[in-house]
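Here it is, the structure, as structure tokens.
As you look at this complex, bear in mind that one protein chain is not there, while each of the others sits in place.
Right after this comes chain A.
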Amino acid sequence: MPDPGREGTTAAGRQDAATTRVEDPPLLSGHGRFVADLRVPDCADAAFVRSPVAHGLLRSVDLTAARRVDGVLGAWSAADLDDVPLVPPMMRPEPGHGRAWPALATDRVRYAGEAVAVVVADDRYLAEDGRDAARVSIDALPAVLDPADSAGDEVRLHPGASNVAMETTVGEPVDPRVWDRAAVVVRARYRHPPLCHTSMEARAILVRPEPAGALTVWCSHQAPHRLRNDIAEVFGLPPGDVRVVVPDVGGAFGGKSETWPEYLAVVLAARRLGRPVRWVEDRHEALTAGPRGRAQTQDVRLAADATGRFLAMELRTDAAVGGYPHTGWFLPEVTARMAAGAYATPHVHVRARALLTTTPPLCPYRGAGRPEAAYAVECTVDLLARWLGMDPAELRRRNFVPPDRFPYDTPTGFRYDSGDYAAALDLALETAGHGHWRAEQARRREHGGPPLGIGICAYVERSGAGGEFGAVEAHADGTFTATSGCCSTGQGHATSFARVVARELGVDRHRVRVVEGDTALVPRGVGSFASRSMQNGGEALLQSARSLAGEARERAAALAGVPAGDVTLDGGTLRAGGRTFTFADLARREPLRAEAQVEPPQAFPFGAYVAVVEVDPELGSVRVLRLVAVDDYGTVIDPLIVRGQTYGSIAQGLGQALCEESVHDEDGVPRSVSLLDYLLPTVAEMPEVAQAETCSPDPNTALGAKGAGEAGCIGVPPAVVNAVADALQIDPPALAMPLTPETCWEAAR
């Protein structure tokens, strides 16, 4: 149970003053060690020959000249292999049935950038020379880019299997009479452009064959145990023969949870050559062939009575999951289940489909299905507010799930644990100076001045899924080891996990060393995605630390000859019958270690975002004047880290709203293949951001932490788009992300 003193919602969910992260000195001084920095003797480098077309029949791959290039050690296409490794689908096998994803294309290519051959050479320069010497012959087939075209199966990507890789409905169908009798029904259509993850470090793997067929794999990854299991299964190895080690990681955002075809090809090459092989994805590859996020097309219907009370909502969403559904098929289902938003709408019905398109594979991207849901709900709520002539904030308050209805079962099958949605919204409006901006807006509308708009997003999201492993060991030298099945990709676990353990044991956090990201050192684990690390991994460590403390009490009691209940623990010292013991004292006598496997239910963090924007009335350029983020992550362990992650996700959310889009031409060939074309927000585009929190601890865990770190990607896009629509006095669905100046200019004409 949560600490009783922290129950309820307060504006001060922060437990400690901000500190620095222990990770930062090496990272900021150039001493980080990423896959590309590893010094492994005799390591060769791989480059991929990739399809220049989005869809086609692969006629031949001629690697003769590539193999003759000086320094090239080997080159393989599927034609050279008896048994082409297949990418395993995530979570469930069905989406992969009839839609095999070979590590190297066999008879057909299904996206521009798909790997058709791997070339390994003494270094990357030579590997690219070999790549350029390869000759590939492909008979082009029609590209399939629009999900609506895909669903008709006129051009099938996988002969014998439908392009509809997944179709599901959630919620009960809405009785037609509800729509007929409603005072107002609004409809909207939204498109979420495909986005790229653009982590500073792109994907990277280094595979070293070990004696007797074993492998050591260094990979920039979020889920090392899954990668280990996949590699073991694909190559028929016992899992214990594959060691996956995750060194420093320069961001992941969902794009590094998967077992990508390139990884399997590198394993294959390393095994064939009997020497270490590395592949470091460069920016061009990442923007061409790397995974995509979002890419949903949505139709929404929302009915309300004359007072603005929501009666029913319907969402139809199609995700363009790319040529292979293996890593993204489940994302539209996440959107479907989140479609109730923060509201007690009695009827919510969703149809969600995963549709194949001749584009790079879809996979989770920070937010992973929740930003798409929040956008569909929140922009439609603003649309309804315009129709009703109501204040958007007031309309939301009228429909929020009220605090006394938790746990709340949504019509979409989720159970929201706790919260006070109106409190978050009120705090956000107050922090933003909402009244001031409304007055300024009115002044400008009357007396002139650039259009100014205020936009709101009240979001609920989902965090944490599945079990997690944790262990804590006390050492004789007074230090502790905290072992977690999670895997930091920049989140700062070495700081925050140490804090969880140190606080429970009453010891200095610098004496707690966090171990994770190595399957040889961590017996099992799930990883870091879905904002699960603190919620699940932190809980496992807290429970481990509690068990350790309990065991220490027992031992101290036995040594002192007193009942365990008489032992006190304070400041890391156990007092028992006049004797005192430290954990180190006890560890010197015999190993002192405890572990835990926890599986808390998923949690539902929430919050409210407010954006104030000004639009250049002539050129359509959007200037964000103020951005307010109020988030409720439950108990916050390390406020500096949580705010930092929120800030980063705000920047990414702003990128989605204003400038990011992976553009493909009509033939499906990517056009935005460098950061001069795929535009990220820069420091110059970042507005002043104000962050605040409310705190509704997770009632289902002792730690009380809910997931943090993805909220900005969820809250910012609807807030900014609603604000621009408000400025231009148009319906939010009239604006399609990204809100380039040209888009706003056309919408306002």
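Following the convention adopted for this analysis, a contact is a pair of C-beta atoms (placed from the backbone, for glycine too) under 8 Å apart; a residue touches a chain by one contact, two chains touch by 3 or more; residues count from 1.
Methods note: contacts and distances are computed from a predicted model.
A.B. asks: Would you mind picking the UniProt name of the chain not drawn here, from "Condensation domain-containing protein", "Carbamoyl phosphate synthase large chain", "FAD binding domain-containing protein" or "ABC transporter permease"?
C.D. replies: "FAD binding domain-containing protein"
A.B. asks: Out of A:21, A:55 or A:124, point to the residue that touches the absent chain in the complete complex.
C.D. replies: Going through A:21, A:55 or A:124 one by one, A:124 is the residue touching the chain not shown.
A.B. asks: Based on the whole complex, identify which of A:27, A:390, A:515 or A:680 touches the chain you can't see.
C.D. replies: A:680
A.B. asks: For review purposes, identify every residue of chain A that touches the missing chain, sorted by number.
C.D. replies: 124-125, 128-129, 132, 282-284, 618-619, 621, 658-659, 663, 674-677, 679-685, 740-742, 745-746
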